[in-house]
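One chain of protein is taken out of this complex; the other chains stay put.
Right after this comes subunit A.
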């Protein structure tokens, strides 16, 4: 049984009625789960009539389960979306975002809320800014962890200062640069106001002043260690000349290019040995005032400086960034992504140059490019019946259709151009099971049980994907069973992709559309992975090959540089 329940709650409410971007709504209800220590925050009053910033992911966070409680939809494995989500989140484990990729949005308003944010993120400057912010916050957390671990006080305090400094800089930079950056989305606008207020607060500015003062003074310290026999002496630096530079200058004339670094990799621990500690203690005696301030700062700000909402924004914005990073690599290969028109009413779907996002990523890693396909269901059309030669990209086509719908329900850009998709309640998939049951009758039975289950649960709001069902019986049987099932699906009036070897199904009713996986006419052994709505035309052998290699008169003339 490959069905998933998309909504933990009740069926869709007819009161959000369109895919028109929503008006600004006042958000109420409980705050989303916290990821950061609770304390601090902006203290001044917000301007009236503006929605307070709640979440960058949800217009109404209270309507959705916590991310870690949303299980993986069952269609994920069939659609290879489990691989996709894992790949998107690899390298971002600390944010624990996978759950958010399992929660489909339940209204077009929520989809619009995310679309607005995604459009804002098309601005390279904003994207760079948010990435830099994330990087700084990541660094900050690493420094805090280091401060936690280390034993020697003069070192612990320094790591803590570094963390606070990273935080102040991250927040200030974000606030400074968000100001002049144009954002249009409700979500980003609310966050902008929030962070501006926060940075303007006296709490934040005094934190920043203290941190920077201490850090600047520590950076200015320059001392010498003189080693002689079993003694060492520490004093302030007095403009002694650089001896390596003297050597280098003498031999510079032979220089041909960069040379190897001959330094030995001397072991360097984060912790100090007791000679180093001794030297640092001497240094703190040479500059006693600076070290006293450092000590005071640590005592006052331990566990205190981080703002809760800033921390949560840092986590949730990664939902978008992780996905945009992932598709960015595919875009570099020339593949198109776009924000789809999403409707929960209109079942017309369409896409140009769409593709299987999981396969595209795999091929891209192997330096080859996926073949894109188009599809469209308009008017009464509901079912894409895909037939044609094996290994021609039929299953990939079916996966693509399901993936695109799920991605659309996440409010994210989907593969392809000019895309229209349907906001479903559940995606049902029936793919051939890996574990092949030896008993053919058992397999057919298993097929029927699974299909029956889907038909029981599917509603007019579902999306159904049938991939090569009833392959384990005779053509006659398969045709008979398929027609029975197809009649039910036609009746359901739900968008569907049906991959089959039975050509007759393509013309089953006025709601079916025939798609055929095709081969290269010049070279029938070559698979094109192109699935098209009508058959392609043939061509003469030698010329076809010349055309394939761009050697026709016209193409060759264009290709040769003057």
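The rule we apply is simple: a contact is a pair of C-beta atoms (placed from the backbone, for glycine too) under 8 Å apart; a residue touches a chain by one contact, two chains touch by 3 or more; residues count from 1.
Here is the rule we use: contacts and distances are computed from a predicted model.
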Chain left out of the displayed complex - its UniProt protein name, from "DNA mismatch repair protein MutS", "L-lactate dehydrogenase complex protein LldF", "Carbohydrate ABC transporter permease" or "Elongation factor 4": "DNA mismatch repair protein MutS"
Options A:83, A:146 or A:509, residue touching the unrepresented chain: A:146
Chain not shown: contacting residue from A:117, A:283, A:371 or A:516: A:283
Where the unshown chain meets subunit A, residue by residue: 146, 150, 154-155, 157-159, 162, 218-219, 221-238, 240-244, 246-248, 250-257, 259-264, 266-268, 270, 272-276, 278-280, 282-283, 285-286, 523, 541-543, 545-546, 548-553, 556-557, 559-562
